[in-house]
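Remarks on the structure that follows.
Left out: one protein chain. Kept in place: all the others.
And then subunit A:
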Amino acid sequence: MTTPTDTPTRATSGQLATFRLDGDLYGVEVEHVQEVLRSQVLTRVPLAPPAVAGLINLRGQVVTAIELRERLGRPPRPAGTDAVVIVVRLHGEAVSLLVDSIADVVDVDAADFEAPPDTLDGQARELIRGAYKLDGTLLLALDVQKAVGA
């Protein structure tokens, strides 16, 4: 299993689970993804960093939910739309990411990999390993480790 922190900018081939966020396509390594859930009841955590959306009851386990829009410096999700929860497992601890919608699992080739586009702003740039050029769209590879380190 490859950990993204070891090779933050290096291209890797393999499968990415992709999801949409504010119109863009992102991907995380499938091996990190434990499960994907429909919207969940969130328990808010007063005084927590803004990216911490709350706590989720995942079959008796308490899991922190990170609002990825906030992490990536995007505007808040429009009212009336529910977030989709991606549960990732890092170092044995489950953390969940709130995204707009889930998309396919995509095979990526290291040959298509490029460094993050210069247009990305500072905050988001930190969390993006780079981009895979797919047919007609760009797939931004998320550094899960950094994304949950709110």
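By our rule, a contact is a pair of C-beta atoms (placed from the backbone, for glycine too) under 8 Å apart; a residue touches a chain by one contact, two chains touch by 3 or more; residues count from 1.
Just so it is clear, contacts and distances are computed from a predicted model.
Participant: Looking at UniProt, which of "Iron ABC transporter permease", "Heme exporter protein C", "Membrane protein" or "histidine kinase" names the chain we cannot see?
Facilitator: Its record in UniProt gives the absent chain the protein name "histidine kinase".
Participant: From the list A:39, A:57, A:123 or A:137, which touches the chain that is not on show?
Facilitator: The missing chain is touched by A:57.
Participant: Please output the residues of subunit A touching the missing chain, sorted low to high.
Facilitator: Looking at subunit A, the ones touching the missing chain are residues 41, 43-49, 52, 54-57, 60-62, 64, 93, 95, 150.
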